[in-house]
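Here the complex is missing one protein chain, while the rest keep their positions.
Should a chain be cited, it is by its letter among A and B, assigned in written order, with residues numbered from 1 in that chain.
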Amino acid sequence: MLIAKVIGTTVSTIKDEKLIGRKLLVVRQTDEHGVTSGKPYVAIDTVDAGVGDLVLTCSGSSARQTDITKDTPVDAVIMSIIDTLEVEGKIVFQKYPARQGS
Amino acid sequence: MLLGVVKGTAVCTIKYPGTEGLKFLVVQPVNKKLESVGLLQIAVDTVDAGYGDLCVMVRSREASLALHEPKAVPLDLALVGVVDQYQIRPNSEFNLVMKRGSNSYT
Partner (left out) sequence: MGTVVTTIGHPHYKSRRLLVVQPLALEGDAAEDDDFIALDNTQAGIGDTVLVLREGTGARQVLQNPQGCVISVIVGIVDTVNLETT
């Protein structure tokens, strides 16, 4: 799975009927610190992600293995929202920074 | 299938139903010389790998088949083996070019 950041939304009126009602988000691959690089791509959201979230995207035929994307023309899906990333013993990303004193 | 080095862990609370309880590890894909290729990625662990382990990974839909209870969940990278011993010979020992005409290999 790729670490990606949601950078926008897509609106499409004329599309395959299996895509009707699906949330299409624009995402871009990032490194562990959330710095984006590479080409943006469109992924179907299954977990109610929003713009700015760091998410995991799954691509290829695996992307069609959800109830939402089964048998639909999809090649990337957002399948989880990242809370914390720990690399080499250090926490490099935290969605909700720990409150002081807790 | 490819090699990767475990770099850390990823914690996700909100994830696709069916993937709860799976261990997500941060991995760096590497080539045969164990040099990093591309950015860090996330893989699901099936072999209890830990930080620093060199692992064999499987991509695409086969990742969800690597789970101990295979099910249709959106996963495209799984760790399937922890490498204990790795042996590689340099490119110069091999003939990696197919010439025009006949190439005999045995």
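Simple rule for what comes next: a contact is a pair of C-beta atoms (placed from the backbone, for glycine too) under 8 Å apart; a residue touches a chain by one contact, two chains touch by 3 or more.
As the structure is a computational prediction, the values presented were derived from the model and not from experiment.
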| item | value |
| --- | --- |
| Interface partners of the hidden chain - shown chains only, full complex considered | B |
| Positions on chain B where the hidden chain makes contact | 1-3, 31-32, 46-49, 56, 58-63, 65-66, 70, 78, 80-89, 91, 93-94, 96-106 |
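Convention: only the chains that are shown with their structure count from here on.
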| item | value |
| --- | --- |
| Whole-Å separation of chain centres (CA-atom averages), chain A against chain B | 21 |
| Residues of chain A that touch chain B when the two form their complex | 1-3, 29-32, 37, 46-48, 56, 58-63, 65-66, 69, 77, 79-89, 92 |
| Complex contacts: residues of chain B adjacent to chain A | 7-16, 19, 24, 26, 39-44, 51, 59-61, 63-64, 72-77 |
